[in-house]
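Removed from the display is one protein chain of the complex; every other protein chain stays in position.
For clarity, chains are labelled A, B and C in written order, and residue numbers in each chain start from 1.
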Amino acid sequence: MIIVMKSGAARKDKDEVLKRIRELGYKPHVIHGTTRDVIGAVGDERGKLVLQSLESMHGVESVVPILQPYKLASKEVKREVSTIQVSDTVAIGGKEIIIMAGPCSVEGEEQIIETAVAVRNAGAHMLRGGAYKPRTSPYSFQGLEEEGLQLLAKAREVSGLPFVTEVVNPETVDLVADYADMLQIGARNAQNFALLKKVGQIRKPVLLKRGMSMTIQEFLMSAEYIMSEGNQAVVLCERGIRTFETATRNTLDLSAIPVLKGKTHLPVIADPSHGTGNYHYVAAMAFAAVAAGADGLMIEVHSDPEHASSDGPQSLKPTKFAQMMQKLKLFAEAAERSL
Amino acid sequence: MIIVMKSGAARKDKDEVLKRIRELGYKPHVIHGTTRDVIGAVGDERGKLVLQSLESMHGVESVVPILQPYKLASKEVKREVSTIQVSDTVAIGGKEIIIMAGPCSVEGEEQIIETAVAVRNAGAHMLRGGAYKPRTSPYSFQGLEEEGLQLLAKAREVSGLPFVTEVVNPETVDLVADYADMLQIGARNAQNFALLKKVGQIRKPVLLKRGMSMTIQEFLMSAEYIMSEGNQAVVLCERGIRTFETATRNTLDLSAIPVLKGKTHLPVIADPSHGTGNYHYVAAMAFAAVAAGADGLMIEVHSDPEHASSDGPQSLKPTKFAQMMQKLKLFAEAAERSL
Amino acid sequence: MIIVMKSGAARKDKDEVLKRIRELGYKPHVIHGTTRDVIGAVGDERGKLVLQSLESMHGVESVVPILQPYKLASKEVKREVSTIQVSDTVAIGGKEIIIMAGPCSVEGEEQIIETAVAVRNAGAHMLRGGAYKPRTSPYSFQGLEEEGLQLLAKAREVSGLPFVTEVVNPETVDLVADYADMLQIGARNAQNFALLKKVGQIRKPVLLKRGMSMTIQEFLMSAEYIMSEGNQAVVLCERGIRTFETATRNTLDLSAIPVLKGKTHLPVIADPSHGTGNYHYVAAMAFAAVAAGADGLMIEVHSDPEHASSDGPQSLKPTKFAQMMQKLKLFAEAAERSL
Partner (left out) sequence: MIIVMKSGAARKDKDEVLKRIRELGYKPHVIHGTTRDVIGAVGDERGKLVLQSLESMHGVESVVPILQPYKLASKEVKREVSTIQVSDTVAIGGKEIIIMAGPCSVEGEEQIIETAVAVRNAGAHMLRGGAYKPRTSPYSFQGLEEEGLQLLAKAREVSGLPFVTEVVNPETVDLVADYADMLQIGARNAQNFALLKKVGQIRKPVLLKRGMSMTIQEFLMSAEYIMSEGNQAVVLCERGIRTFETATRNTLDLSAIPVLKGKTHLPVIADPSHGTGNYHYVAAMAFAAVAAGADGLMIEVHSDPEHASSDGPQSLKPTKFAQMMQKLKLFAEAAERSL
């Protein structure tokens, strides 16, 4: 932390600040500037947030953080990309780009099995599908719950694809973990710390989606919550942030991919379906995400989008998905990856 | 819903759309425009979100919602402002502007009792204080939990002030409701639907904070979640939204107050402490919130902000708070309210 | 500037950075941290932006600015609020809150004179009206241009109110300055530096509106452009920023008022008409702006909003404006100001 004193701050104010820095266990280091003093606080980086409270002291202009507050997620702890094993055959973070595809919601046995087989045939590695749905409206379809988990398990049996599904409540984490290969934390729960701690205590990999208005630093702090409870198997997912633009449902922040790659060893995937909210734009953004360095993609596929219980407008039909996968191979190769 | 067809859409595409609208239980009504057709769907308003899925049909340009998807929270259901009774003596939504004040976190017995007495003496009506803290970093202070609730109850006994405190997990809602007079849902949990449903099932009033990137419509949908479970005693709290501006921690959206007043019968309060993140700006924004029509304020007060476990920079000292309350009376009178 | 080195940066990289800092005329000062070094650069504050280029050097993690880059606009240069004289009788920045009212566009002689007299009778101090209109669409009404200026001058003669009007092109600044008492720079031109320099060279006061996505620091840098050309008579106007919220046309950032008051000696006014885009919310936000410390208000008033050439939905009718002014007096008194 850097503590910037006001121009013309009293000697006594500066002394108070120095004293307080020492009380908190840091060593102050003063730089005398031409118009004001600036104080560096030297010591353990992880606890430094506590220094922020100095901003309310007399004579202090501002407190400027210069370091990242996360540690386990940081590249300084581990330089090479982590590989997260989801099943015997699927690992995220290696040379292969992992594609997770399937409907927004599990709606019935036929729907989920048909879709699982279709996406597998097109080259997907994992099935996605929601059994517990966080919907903005209480009057919208809320998911089939445990029945949905059972249907996902059946679809896994038939298709051979491991599946990822969302958890929305600490109370059902154990139940979902009994069925699923990977647990998803959705954007709206990305700072639901009770839920993050709970999935940190289980031993299944976690797919953490970025919150709609989460900075990259906060995103990594949420990953740190899971990791600090003991679960290191975290995959990050960029899924669009909220901006003023309304032509797309969210703004898919693909620059988050290279930025995250520079800060963390965790794998990073992208979700162009939620990121754009419109199936017309999904393929273009899937190609772009792979070009930007994504380790995987999550894509919504529905055999009958006009009749989908949720997210119809952003779902691809299986034939469109298969066409997209064909082209995606070329971009994966250009990125020196396989599919 | 209004379904806008593409210019030059085929006859057969339009027929498919009309058929689908009827299947979903609505009556289509076509307007023939100069360059394209526009179709209105007439029927029950609450279920209309399902029509959004038509956006993936051939020949459809866009689906434009024209109505609000909430009902219980809506002014169309109840025109006069609701009055939410928090205790025998405190009700929110009446002529009196209700002030909730206290520290961000409960840190110890002396701290919370001292603060409760100080804010009561300055004219506050309710005590606030966090026992369960949703902190961005897992390494920051996480709250005293049940011990914190016990201390808040003691402070209530001594000061006579009812208290509001945050719940962060469906599993502890019943416990918190045993102690507290009012339950707070924080900004980060404003779309934690499992938690919203749970507080909808208890019989204590709920203070619902606006999420950092929540539109006003989504805010009302979250209130609707609580109300649709049976709990009508909801108070809304504007606490700042996330924007590009970094001079303040958030951007306090005071226009949300008159906008909400035009759409809902629920009372609306403001939190200038979180809204600005800086104690220098709290008084100005408290005055402004009352002038804009707020039914109450939530203010962070700490006797020793430089040593606070959380949110020191945005907390007022008790003497500053008392001065602010003096001036606030004048603004309350100008707004034809009492304090 | 603070230059943060990477953890484990090579000795030679640090030496290069130190050398470069000296070359640029600053004195480096190293703080040895527990995991990395941090270098302060001591010297003239105004030129420090040039140090930003060090971010591309080897071993540098980031360059953190700690000081404001503006000077003439800064409170450090002048502590008391500046009073900007607009005419013999009107000054902005004193005890009196100055109200500028009138239509978005000048549409004709009768319209502007009638409105001028009506707003004067209701207590306004200045007339506003657009002769040159920056419209988003080339097919919208673009203003009466010089004829509009002549009509504004007539309205001034009849009503006795000085007027403010917008300039949109460096080529017409001298012409507008011949007629107007005060020149307005609109939000869309707030970083049109050619225009800012030009109005900096004339001797009429300037009303500078905040750009839609301008930080407060950039806002002050735009004021600095005008002032550095010699014109110190600048009044700042908060008029709403662009956010994700769509219930209002913009989000009126009232916290900008106390923030600006803490950083600059220039007067600050607010425009609740553009800030909300909806006449229903104008009065509430006008009261709030005064409570937050605004030195004035700009309000759109139109005698026939349904037939206005521009901005009808956000314009008050004269009777509503007069009612608002009555209540506003009470808030001005609460703020220890007069109206």
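Keep this in mind: a contact is a pair of C-beta atoms (placed from the backbone, for glycine too) under 8 Å apart; a residue touches a chain by one contact, two chains touch by 3 or more.
Because the structure is a prediction, the values reported are computed rather than measured.
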item	value
Omitted-chain contact residue, chosen from A:Val50, A:Val168, A:Ile257 or A:Met324	A:Ile257
Hidden-chain contact residue, picked from the options C:Leu54, C:Leu252 or C:Ile269	C:Leu54
Option from C:Thr115, C:Thr165 or C:Asn192 whose C-beta touches the chain left out	C:Asn192
Contact partner of the left-out chain, one of C:Thr115, C:Thr264 or C:Ser315	C:Ser315
Where the unshown chain meets chain A, residue by residue	213, 215-217, 241, 243-248, 251-259, 262, 275-276, 280-281, 284-285, 287-293, 327, 330-331, 333-335
Where the unshown chain meets chain B, residue by residue	2, 4, 7, 29, 31-36, 38, 40, 42-45, 62, 64, 66-67, 76, 242-244, 246
Those residues of chain C which, in the complete complex, touch the missing chain	20, 46-47, 49, 52-57, 63, 69-70, 134-140, 168-171, 188-189, 191-195, 197, 211-213, 218, 221, 224-225, 228-229, 242, 278-279, 305-308, 312-313, 315
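Throughout what follows, only the chains that are shown with their structure count from here on.
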item	value
Interface composition of copies chain B and chain C: same or different, split at half	same
Mean-CA-position distance for chain C and chain A (Å)	38
Distance from the mean Cα position of chain B to that of chain A, given in whole angstrom	26
Chain B and chain C: spacing of chain centres that average the CA atoms, whole Å	31
Multi-chain contact sites of chain C, meaning residues that touch two or more partners	243-244, 246
